[in-house]
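As you look at this complex, bear in mind that one protein chain is not there, while each of the others sits in place.
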Amino acid sequence: MSDILAAADENAATKMVHAGQTSLGTVSASDSGSLGPFNASWGASASFSGGTVALREPDIIRIANCTLNYNLNFNFSFDLSDIIPDFCLPRICIRIPFIGRVCTPRICIDWPTVNIPINYSDSLQFSSDFRLRANLVGSEWIIDIEIVDIPLLQISPAAAAILAAIGVAAAAILVAIPFIGPFLAIAALGITAAIGIAGVTGLLGPILALFVSGLTFTIHKLDRQFEILPNTSAIDPQVAIFVDALSATVQSSDEDELILEADISA
Amino acid sequence: MSLTQIHDVFASVHEDGLNDLIEAFYKSRTRNFIYGTPDFAPSTTATITSIPAISFPGIPGGIQFAVAFRKPVVDLHPDSSGGSAVLPPQAGQFSLSANVILVVLCGGGKRDIDPTHGKPTGTGTVPKVEHTELEIHVRGSITSDGSSIGFQAEEIEIVDICPESLESVIECMMRMILNAALQNIRIPIPSLSLDAFSLTLTQGPTIEQDQVKVWGVI
Partner (left out) sequence: MNQDLDSRILNYGECFAMKFTKQGKAIYHLQATTGYVVPGTENSFSINVRKSSSKKGDEKQHTVTIKREGAKLYAEPENLEIDKNDVVLWHADNPEVHNFVISGDSGQIQFDSSRMEQYSVYTHAFGLEGEYHWQDAYGSKIGGVIKVKSPRCLDKKSQTKWLRSLDKQNLITISGNKVEPAELQIVTGQTVMWAIEKSKGISITDSRLLTSKECGAENPRKKPIKKRKK
């Protein structure tokens, strides 16, 4: 029999998991990736919250409808000439009564390179199994749950929204380019068509998968030398025990419970 | 039957773990187990608690004495002694065995020793440390103030003191002294889950199956 035995039902386990999500805080990452035919550099951050918890023997915590809150900012550049054709303003000749015939030269318009920044925030829900673990890392016991597989993330609605945001952002940036006016609608459409939902999905999917892959929530941490009473004065020093072994499992009887068992020594 | 039953959380400490906790107290705050008057403990330290001498007319400085408990060993119900326990724990009880050393400084006052010839100077007898070690057996129950658990000795047995009336007097004194000492041995309830969750006590502490058990809401 273990020296110390603690148990939490699913209700308590849910609160422990939510606390673990909060303690994870916001995680960030940045890199570059393909956005359809364009290369985009991106930065993203994510946090997790909520979900209902079910316990499954021998060591599984199933979280359903965990919310992934994320913010994505990315920018991509392209030569506008790849989207809309370069063109030239024609020669204009006017016969001016007191001067004579004056002709302007042909003026050719070479479209510039355009940079489009996008910032997008959203959230989605996913469900997955997490495996319960208790490990001694240095002088610290860590009880955590690690995601078992990368879950299927429903990103289609977000991809559509991002594509629409790209169209809006592109139009706002393009409108300031001289002579773009007649081409504006075609240009914005050309950009979004070139990228497509598939392009956005191709960028967004791997980014979100990055946050979910290996996702771990720490349920509890404790020092191997565990304090029972703190040092309060020179005559009342700290009282501590050593946690020599620790395990975390799920056990089922008439209800499923998260079980912590520890062996201690003085 | 689940451990948590109708509650959110459950925590328990087995008697082996409880003895480890008591040993931790004993090692770190030994003064809760050893008491001495000023001739033995001029001041309280981590290893000894200074207590006043017993004032008595004609004894300068009072009666100087010390009481020291060796590390106690606890057994939670059911009895793990195989029937050899003097006071086996009943349902919901613990039993505790410990040796206690009683020390008296005999003689009236201290006399200095002349370092040139090693003989005492002045008048009066040289005080002598007299001591005895007794085996005490206790039966009691776990207490709780909601945030920690403690121990209350209810019955005590000291073997082989004669006459019986002397045994009764000393047992009474020991029970009172032991309960006073045990007041300092309190184990925070969150420790029973190694602080894995906060536990607001809704049931317990209860002694059964060689464990102290508590239930609560997170």
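Per-chain numbering from 1; labels A and B assigned in written order.
The rule we apply is simple: a residue touches a chain if its C-beta (ideal position, glycine included) is under 8 Å from a C-beta of that chain, and two chains touch if they have at least 3 such contacts.
Note that the coordinates shown come from a computational prediction; the quantities given were computed from them, not determined experimentally.
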Chains in view that touch the one left out, judged over the entire complex: A
Omitted-chain contact residue, chosen from A:1, A:29, A:92 or A:209: A:92
Residue in contact with the excluded chain [from A:57, A:86 or A:110]: A:110
Sole contact to the chain not displayed, among A:58, A:182 or A:206: A:182
For subunit A, residues in touch with the removed chain: 87, 89-94, 96-105, 107, 109-110, 176-186
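Here, only the chains that are shown with their structure count from here on.
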Centroid distance [mean C-alpha coordinates] between subunit B and subunit A, Å: 57
Contact footprint of subunit A on subunit B as seen in their complex: 1-4, 7-14, 16-17, 20-21, 23-29, 31, 44-46, 187-188, 191-197, 210-211, 218
Interface residues, subunit A side, partner subunit B - complex: 1-9, 11-12, 15-16, 143, 219-220, 222, 226, 228-229, 234-241, 243, 246, 253-255, 257, 259-260, 262-266
